[in-house]
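The structure under discussion appears below in the form of structure tokens.
For this depiction, one protein chain was excluded, whereas all remaining protein chains were kept in their positions.
Chain nomenclature is as follows: A, B and C, assigned in order of appearance, with residue numbering initiated at 1 for each chain independently.
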């Protein structure tokens, strides 16, 4: 179980390969890996977005993310789980968040990955400020419900 | 949209990086990537499993997987989707299947990825024969329901 | 008229063949195909049928040069 906040761009696939190397002992019992990557779009609420600054609450953010992973481990039969989240200045196409869940069976992996992502979206103290193409800045007001289709 | 059947081991993270390179044009509109990797366990139904042979129906398997991806694209607002599936002789810890879905919003990505995986499990003609540690062989009789927790 | 019949996985093993070629005249359902190629075997439970690589029911009619496949529940993924 690991939570990482990073100030620099990260490659989720490299992170995953490195992390899975640490799971070698339990690898034979892993049947399902459910992953989610959130990436910065260049368009939001009808406007072109040039970049974004992600503020967080050092200490509380990690504490809340740890709690979410523990919650997930308590609800489903998981082997391991991981959250990586960017902060600071972010540009379109860059990964913002990676959630990874490893388990024996796919139902648990799917449910837990989505649960972690929704809990992160509603409880982990991060705040996005968008920089629009016209140089205007705006705070993102609220996260949408991820259990709804678009 | 792509379906690949492979007879050799594949690294899902390398496959994903290569495939995303082909998505460069739409990368700015991708906000959510939902991934599922199914891996071979060394234990099933109470027995240690040494290896497995995956049989398929060349032509029909690809046709059914294509249909599943088109179905998903029709039901959710997706940017792209991908399925990679192993056949032939497989050993514990090796990836069996990769499902990837790219979309603007996470609800669509999560729903579609899981839908594709469940449809694959019930409709794509693949059959697993397990080789147990005691040299016994057995066909896996039926896939479980992936919408249930374990 | 001629159709190709294919068997997969555990069904292929229990039948002992992977293919049959069936020559016939007149209308024929998938179930008739099964009876003519496996006269000694009842229609098996839980066996799936595809004609030309699409799932069909046992009462589906087959036509010249169709490929009919019988196989057990799928277990991929």
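Throughout what follows, a residue touches a chain if its C-beta (ideal position, glycine included) is under 8 Å from a C-beta of that chain, and two chains touch if they have at least 3 such contacts.
Computed from a predicted model, the values in this text were never measured in an experiment.
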Shown chains touched by the chain that is not drawn here: A
Of A:32, A:54 or A:79, the residue in touch with the unshown chain: A:54
Option from A:3, A:49 or A:124 whose C-beta touches the chain left out: A:124
Residue ranges of chain A at the interface with the undisplayed chain: 38, 54-57, 59-60, 63-64, 85, 96-97, 117, 120-129, 139-143
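Note that in this section only the chains that are shown with their structure count from here on.
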Chain closest to the assembly centre - both centres taken as Cα means: B
Chain A-chain B separation of Cα centroids, rounded to whole Å: 22
Separation of chain A from chain C, taking each centre as the mean of its C-alpha atoms, in whole Å: 48
Chain A: positions in contact with at least two other chains: 106
Multi-chain contact residues (two or more partners), chain C: 77
